[in-house]
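Missing here: one protein chain of the complex. Every other protein chain is in place.
What follows is chain A.
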């Protein structure tokens, strides 16, 4: 009976629960890494560190993805969570597109291809960059709400993030997403296959 269920292309309760479980793991790891943004110099580095480390849980998630929509839903959920944690709506908008593209890439490999999986991980990671958009384009209003962080912090951060850094961070999120995917693949082979969960 279960094989019959799996063969249908519609998302079942179990698939949706998997999305929830892996989103929770992914978000906790992202959140722990993002705490480093407290140190000004680490802020732009988040575009490097978050995709790199979060690639590991994401690659594990991809081993469970067999139907259309799971990656996209996870991307949108990340956007909703960013909205709820006060990072504004940009990650949601970016994530809705990058998630769909990531989904289509993984689908083109029939949800099996390992090289496509790594590429998917790179595209999916672009939502991280969405959080930086207000820092570049809406600087005044972004800092208006954060005056209490202190002049020093604001000035340091502004000088650390000139406008030309914006496309570089986008590229960094993508490239380090791919590296994170490769890292995840290695760790998957090393640990999770043995433990029987990948």
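The criterion applied here is as follows: contacts are C-beta pairs under 8 Å (C-beta built on N, C-alpha and C of every residue); 3 or more make two chains touch, one makes a residue touch a chain; residues count from 1.
As a convention for this text, contacts and distances are computed from a predicted model.
According to UniProt, the chain absent from the figure is "Energy-coupling factor transport system permease protein", selected among "Sulfurtransferase complex subunit TusD", "DsrE family protein", "Carbamoyl phosphate synthase small chain" or "Energy-coupling factor transport system permease protein". Across A:60, A:135 or A:173, the single residue that touches the chain missing here is A:60. Residue A:87 is the one among A:65, A:87 or A:169 that touches the chain missing from this view.
Even with one chain removed from view, chain A keeps its contact list with that chain: residues 11-14, 16-25, 27-29, 32, 38, 53, 56-57, 60, 69, 73-74, 76-77, 80, 83-88, 140-142, 144-150, 152-153, 187, 191-192, 195, 197.
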